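One protein chain omitted, others in place.
Letters A, B and C mark the chains as written, and numbering starts fresh at 1 in each.
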Amino acid sequence: MTWTWFHRLASPPYIYTLAARLTPWFAWPAGLLIVAGLWGGLVLAPPDYQQGDGFRIIYVHAPSAWMSLMVYTTMAIAAAVGLIWRIKVAHAVAASCAPIGASFTFAALVTGALWGQPMWGTYWEWDPRLTSELILLFLYLGYMGLRAALEDTQRADRASGVLAVVGVVNVPIIHYSVTWWNSLHQAPTVMRLAKPEIAASMLVPLLMMLLGFTLFFVAILLVRLRGEVLSRERSASWIREVVSA
Amino acid sequence: MNSMSRFFEMGGYAAFVWPAYAITFAAIVLNILWARRSLARSREEARRRLAARGEGA
Amino acid sequence: MSRVVTRIADSLVQTDTAPSTQTPAGPDTAQASVLEAARLALARDLRLAFRKRDQLVQPLAFYAMVTMLFPLSISPELSRLREVAPGVLWAGALLASLLALEFLFRDDAYDGTLEQYALSGQSLTWLMFAKTAAHWLLTGLPLALMAPLAGLSLGVPAAALPGIVVSVAVGSIALSLIGSIGAALTLGVKRSSALLALLTLPLSLPVLIFGARATQLAISGGPLLAPIELLAALAVLGLTLAPLAAAAAVRISLE
Partner (left out) sequence: MHDERLDVENLHLWRGDRHVLRGVSFSLSRGECLQVTGPNGSGKTSLLRTLSALMYPEEGRVLWRGQDVRADLAAFHGALAYLGHEPPLKGELSARENLRYWIGVRRRIGSRALEAALELVGAGAWCDRLVRTLSAGQRRRVALAGLALLMVPLWLLDEPTTNLDREGQQLVADLIAEQRARGGMVVTAVHHELPASLRDLRRLELRA
């Protein structure tokens, strides 16, 4: 039956061993890509005609910003799967995503502020993208706060799952309203936080960093997932050999 | 040698570029450590639960 | 004694359901319609609120106090206060409606009536919508009616008052709906007021943005239809999704 792969993915012992096996296959390529991207971005790529070497912050800001949104979406999808089909492994994925997403959202905020600083002259500017990023950080903190406040794992999984789905519906609305609000009060900021039209030598390292960060996310997710799966297993015998190994 | 020092100046933006890279690198390292610690803690809890069930059952 | 019970029980069967041969399992003509159920849920919360009036007054008193903070902390000059008035009016309304949210479901969960709603066979989504509507009638609407007073104290011109009432009234619908999700999600949490704010405020920011803009335009006499339409859109989105999410969250907290 075609669904067997789906059911096997849902079985904790299979996922635990699969995650353990796959982690290096994501970790090493991620490391190589990031190192190559850094080398390309910091050394090979020419300085930007407008922002000079300051633009090189994009090689850490853009991947972090991409991570903050991609991880939240992954979390919401995993939570929805967990809620609809009652799959504990899906909830374990969602639980593993949150801290990763939150940490890179914070990194995106700081790097975004550092990048804007030369232009704005201040460390914080209510720029629409930075403001959306800040609100996204609060969504993460709300998710993790709710999860921590509920002792029973199953209830924490399902309640935070609903919050993640409600949150992901609101992310575009928040982004639109923040951009709309910002356009009211200021001319759009001159700085191109968005992906500027840049030369290949500048673009390639950026794509490497984006892919590298994504693979890094999967690697960390797989490590955390094993822990989360274990903590949701009650009496299954398969834990015995896994834990004693 | 001066190309090294010129590299670190980052065209005068050193005060912004390097902290940005530092915070991101910190995020990466923190995530690695945090993930490994939470896995180790879960394995330890599972081992303790098994031991407790060992006597209990 | 038991014969008496049987006779009374039979009378129960005759009075409210048509055929006396009605067996419990037969099609239950007496089943209340979902609208009837929602009406009763709303009526019960309104009756409860009016029986204990202090809960009605608290959000309004809180709103007045919050509004008073700004003249004392910024400056007594009405011209300067007028500039911050939209923010004060809306931030105050947001926090005041948050105040009453925490107990939207908590009392019902505590005394077991929420459980009976979940087990009623009626759509829990409709019952959640009814309870949220009651919360709006008891906090959102009064805040909207009180906003002009707060506005006047902040030097808002009289011409702007109708616009303020409409924008706060429409905006608070969305606030109650978004808040109902947070209130349902934090049912299982003991000291949840801070967590409830952390969950609800980020989702309420679009309402705050469009609401404050509408109030700003009302004060400056500009056309405020656009932001009010956006507020209405948020309210409609909330109407369709929030009760669903609140019902799911309540079922989860009862597990």
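Basically, a contact is a pair of C-beta atoms (placed from the backbone, for glycine too) under 8 Å apart; a residue touches a chain by one contact, two chains touch by 3 or more.
Nothing here was measured: the structure is a model prediction, and the numbers come from that model.
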Per the touch definition above, residue among C:60, C:74, C:118 or C:161 touching the missing chain: C:118
Chain C residues that touch the omitted chain in the full complex: 1-2, 5-6, 8-9, 11-13, 15-17, 22-25, 28, 30-32, 36-37, 40-41, 43-44, 47-48, 51-52, 111-113, 115-123, 127, 251, 254-255
Hidden partner chain, residues of chain A it touches: 86, 152, 234-235
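By definition in this document, only the chains that are shown with their structure count from here on.
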Chain whose averaged C-alpha position falls nearest the assembly-wide average: A
Chain whose mean Cα position lies farthest from chain B: C
Whole-Å gap separating chain B and chain C, where each centre is the average of the chain's CA atoms: 43
Approximate Å spacing (C-alpha centroids) for the pair chain A, chain B: 15
Where chain A and chain C are represented by their mean Cα positions, the distance between them in whole Å: 34
Touching two or more other chains - residue numbers and ranges from chain C: none
Overlap residues in chain A, where contacts from two or more other chains coincide: none
Complex contacts: residues of chain B adjacent to chain A: 7, 9-13, 16-17, 19-21, 23-24, 26-28, 30-32, 34-36, 38-43, 45-47, 50, 53
Complex contact set, residues of chain C against chain A: 181, 185-186, 188-189, 192, 195, 198-199, 201-203, 205-206, 209-210, 213, 230, 234, 237, 241, 245, 248-249, 252-253, 255
Residues of chain A defined as touching chain B within the complex: 34, 42-43, 47, 51-54, 56-57, 60-61, 63-64, 99-100, 103-104, 106-107, 110-111, 114-115, 117-118, 216, 220, 223-224, 226-228, 230-231, 233, 235, 239-240, 242-244
